[in-house]
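The structure under discussion is supplied below as structure tokens; questions concerning it will follow.
In this view, the complex is presented without one of its protein chains, the others remaining in place.
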Amino acid sequence: MRDLYHATGDEVRLFEQAHRQRLPVMLTGPTGCGKTRLVEHMGALLGRPVLTISCHDDLTSADLVGRFLVAGGDVVWQDGPLTRAVRTGAICYLDEVVEARHDSLAVLHSLTDHRRTLYLDRSGEELTAPPEFQLVCSYNPAYRSSLKELKPSFRQRFVTLGLDYLPPEHEIAVIATESGVDTAVAGRLVGCAGMIRQADAAFHFEPPSTRVLVTAARMIAAGAAELAAVQAAVLAPLSGDGALSDGLREIAAAALLPHPATERTAP
Amino acid sequence: MRDLYHATGDEVRLFEQAHRQRLPVMLTGPTGCGKTRLVEHMGALLGRPVLTISCHDDLTSADLVGRFLVAGGDVVWQDGPLTRAVRTGAICYLDEVVEARHDSLAVLHSLTDHRRTLYLDRSGEELTAPPEFQLVCSYNPAYRSSLKELKPSFRQRFVTLGLDYLPPEHEIAVIATESGVDTAVAGRLVGCAGMIRQADAAFHFEPPSTRVLVTAARMIAAGAAELAAVQAAVLAPLSGDGALSDGLREIAAAALLPHPATERTAP
Amino acid sequence: MRDLYHATGDEVRLFEQAHRQRLPVMLTGPTGCGKTRLVEHMGALLGRPVLTISCHDDLTSADLVGRFLVAGGDVVWQDGPLTRAVRTGAICYLDEVVEARHDSLAVLHSLTDHRRTLYLDRSGEELTAPPEFQLVCSYNPAYRSSLKELKPSFRQRFVTLGLDYLPPEHEIAVIATESGVDTAVAGRLVGCAGMIRQADAAFHFEPPSTRVLVTAARMIAAGAAELAAVQAAVLAPLSGDGALSDGLREIAAAALLPHPATERTAP
Amino acid sequence: MRDLYHATGDEVRLFEQAHRQRLPVMLTGPTGCGKTRLVEHMGALLGRPVLTISCHDDLTSADLVGRFLVAGGDVVWQDGPLTRAVRTGAICYLDEVVEARHDSLAVLHSLTDHRRTLYLDRSGEELTAPPEFQLVCSYNPAYRSSLKELKPSFRQRFVTLGLDYLPPEHEIAVIATESGVDTAVAGRLVGCAGMIRQADAAFHFEPPSTRVLVTAARMIAAGAAELAAVQAAVLAPLSGDGALSDGLREIAAAALLPHPATERTAP
Amino acid sequence: MRDLYHATGDEVRLFEQAHRQRLPVMLTGPTGCGKTRLVEHMGALLGRPVLTISCHDDLTSADLVGRFLVAGGDVVWQDGPLTRAVRTGAICYLDEVVEARHDSLAVLHSLTDHRRTLYLDRSGEELTAPPEFQLVCSYNPAYRSSLKELKPSFRQRFVTLGLDYLPPEHEIAVIATESGVDTAVAGRLVGCAGMIRQADAAFHFEPPSTRVLVTAARMIAAGAAELAAVQAAVLAPLSGDGALSDGLREIAAAALLPHPATERTAP
Partner (left out) sequence: MRDLYHATGDEVRLFEQAHRQRLPVMLTGPTGCGKTRLVEHMGALLGRPVLTISCHDDLTSADLVGRFLVAGGDVVWQDGPLTRAVRTGAICYLDEVVEARHDSLAVLHSLTDHRRTLYLDRSGEELTAPPEFQLVCSYNPAYRSSLKELKPSFRQRFVTLGLDYLPPEHEIAVIATESGVDTAVAGRLVGCAGMIRQADAAFHFEPPSTRVLVTAARMIAAGAAELAAVQAAVLAPLSGDGALSDGLREIAAAALLPHPATERTAP
């Protein structure tokens, strides 16, 4: 099932309380820890559609709220995704919001305080958000190489929920469910990930996410050897220049050694 | 009531005197100390509509004064929010003006001296502001990481009113009124905020605003535990990388311990 | 009276001589010393309209000379303010010219030498300025934090007139006339300004202009206490981060103590 | 034959497994080691057309997904190459993806996770990719002078396959087949390349690719002397300022000396 | 007379020889030494119109060669000044060419070698320059603060003529002729300029040009005192921050002392 979400704390309850109070939510946590999945889960739980916007350096406020387009010689207004979300009372999810230009975020101010209003300066329209509308943002505070930071006054506008990796037994279940490998294979992958995540503090790379473990498991399900799958899906993406690979490959090879009691069966 | 404003000094009287003398006003103070609320309060008091513009890096002068648009094959002028405010004698509020590009602020010069005139260079129009029009700007001088600064010649064009946090008894009243929690809960939140604000000088973060205390109180009103609500609404937004959380969490936990005489009742 | 101008030297005579010789004029001096007012005064004296352009980083040469606009499916030329000034023989005043982009200033070259011609490259038109046309620019050489500088070859195109603050008795008269306070109040404000201007060399802030003294006086005329008015109009704008306020407040408080012989009467 | 591809490892099998699991693939390896050729080979093997996009600094997301164009007075949407690839179930190959602007890559996010959906924000359309669609990217991690790097969260979205130079006997066969020279000549060229590639660690230049060896062989096939062909096709491009040429020319001259047993015959 | 030009060397003859050989000319020398005047003089001498373009950072190649404009719903080509000069066989003078963007200068390449052809890439037209057409550029190599430099390959396309200040007797004649002051006054101004120009090496400012001396003389002719005129036209423009003024004022005051034998008569 797609919207299976494994809570790691009280984030589902706090999210639901914030929604009931019409408060915007900020999700923080490492890459692939399940932020996007939580938003989709909450959309299903609350019965609201989710509208996702991947933030980046060149996302203008017009990309968010809309712009005038020429059609048949006349100018017509076309709503952007944020405006559509406000009109339809959707959950609007700004993924990796720290990547967006600060000026683009300014249009969010009046939506995130008691006004709950979107000002379309260019068209002159003012939209008051319906109670069902909710703004959700996310970012990864552990992404150390980022030069950008969210302004304190912006962060203070949100109820902030910090997520973390799934506990091992949940991560194993997710991997087995999503890839079709058995839990012994999934367990070895999670064990391998655990060792690499511990090495993170020393090596300063972005630790592997549940997503890459699922990818490795799907490669295994398609016939790849475990070490080859881990190399392609987990180890190779860790470093941009391949320098860390040898030490990590030894860690991975050791972690993948099947324990006697959990001998791997071909998928 | 929305326009309930608790004055912390003589700012309401000075604002009214500046308005009577047709002088523009600059509001300074920490995030969430009530600058926006004061402007809304003064709008109600003076019987003038308030037009708010959130400033940012890409706000062009055309965004302020207006631009030509193509419609039906012809070009028609469309007023920007500043021009609309001048025409209608509104209070035009430029929030976080220090974020704006200096060139965009140049159009304000002739509105902030004895001319009180807006020059629409592109349309060739000159608008003399009616007596009711007033320009109000705000910025947060304590936001230490800002690379921008207002030019002295710009700051000298305004009557500057410095605001500060509400006194505790007022802040408690605002929180209780806006969230529905009782004053004992609100008192613990204000006490907690006071301890964190004192720690500000050492930690160099943006101290928590009345707004985040209201947010925490609304989470509590929705059923969240006090410490969880403070963690999500007050503590987590303080730091971009989560490094300060542990020490602050202890401070908050201690501050939230219900005193015997003010035992918390469920909302 | 608005065009009352108090000369501090021979600037009115030199300005008039430059006008007679069809030479452009550059005004230099601290913020608020009266540069804009001198230009308006000379416009009245010489019987020419004054067209003011506030310079900034994004002022393009098209903003100065004009551009093609689409109207009814055709393209029509629209004069910019500089072109209008040349056509009508006005005084064209470029305020804070150092803020303009150098390329925008290139269109001024042919207007500031013996050619006195404006080339409208885009429309292919050449306009020879009538004898009444005069270009006037201004900048503040004491604004220490400015990263920009005018090119020597540009500065050499102008007759340069250096202005300074008004002498005390003139400044008192201006303040009393423009605000309605009596000369005793105005005298205390000028005395206060004098002490702060002396502190300038040590503190490196932009010293208070006559304009802020008039603002303070108007606040007093509206009922504000003298120290509160000076705090809001004179002291608070001096520094972007409020750090200088305490020492200055003491200076101001001492300067505002009414002398026995000049006891303040309510305005 | 064009789509003759010599595998250097298990990359063909892993690529096919990733395709079966609908996972995007990232190819890494030195310039000219065969990344483009592998993609073309896989396209033929999997029976899917390949759509190649050379990435660069100014490739906008509109260049990828499409834009509105004016035609006959109306605005019509025109698909970009990525959108065409999604609609037709092609393999979309982003060559040298590290050169692209990060914001342009943001549109790939929803195509590279479980959503497999392309959001055309400007036209408001959502395209779910058919099973045959596959995204393939490539970059050269050994290109040391690059200032850009792919974000970890982006790299983790791909199955990463590292390629390397062909083994000598395969490289000789490719060169002979593609240029028409005999295998003795091709062998001398490969031997020459091997010596230069070993010198790479000391000299820090980009080592010669199979492609430049084919080019040299084609020059020889057209009548050029071997050393002249190697100089023009292999040595001269190695360095931007010619400084390395003398030492390399000696290495090349030595490597090209025909061995007695393999005396070169004219092509 | 306007086109009176005082040669300081053999520049008129060399210019004429270059014109006869259809070679482009580069003029170098300090600000105001007469580069523009030489071009105008040569235009009169050779019977060719002179078309002047002041170069700057934002001059695009389209500004030089022309662009498509919309008129009546259709697109029509409009020649830029360079194209007009080529069509009419004029002298095209690019003033301060070092200020132009290098890319804008690329269109000059084919006009400055044996091709003498202007390629209008956008309109697809090729214009071969008539024999009368000549390209002339100028720049000031002594302008030390310039960050830009002309590329050697660009400089090598021109016959370079270095100009210098006029010899004193010529400069006196020019000043007297152009301002109406007598030669005694003009002599004192030239003597004053000489002393300041010698101080240049120590002070590193741009030395005063003949133009500023004419300006001072015109102010004197309009009634200004000599020292006041020199202060406004010569000394004040030398420095952007006024720091050099005191020492220079003493030098100027000494230089302007009328010698007994050349007692100044009122103009």
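All chains are identified by letter, namely A, B, C, D and E, in their written order; residue positions are counted from 1 within each chain.
Here, contacts are C-beta pairs under 8 Å (C-beta built on N, C-alpha and C of every residue); 3 or more make two chains touch, one makes a residue touch a chain.
Everything numeric here is computed off the predicted structure, so don't read it as measured data.
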Under the definition given at the start, what are the shown partners of the omitted chain? D, E
Just to verify: which one of D:L59, D:L150, D:I172 or D:V190 makes contact with the chain not shown? D:L59
For the chain that's not shown, point to the residue among D:A44, D:M195 or D:A228 touching it. D:A228
Provide the residue numbers of subunit D that touch the chain removed from this figure. 2, 31-32, 36, 52-59, 63, 69-73, 78, 80-81, 95-96, 99, 140, 143, 145, 205-206, 208-209, 211-212, 215, 218-219, 221-224, 228, 232-233, 236-238, 240-242
So that we can see where the missing chain sits, which residues of subunit E does it touch? 10, 13-14, 17-18, 20-21, 23, 26, 28, 60-61, 68, 70, 73-75, 101-107, 109-110, 113-114, 119, 121, 124, 141-142, 149-153, 155-162
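Heads up, the rule we're going with is that only the chains that are shown with their structure count from here on.
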Interchain centroid distance [CA atoms averaged], subunit D/subunit E, Å: 53
Expected list for subunit B, residues touching two or more other chains, is 70, 73
Spell out all pairs of chains that touch, sorted by label. A-B, A-D, B-C, C-E
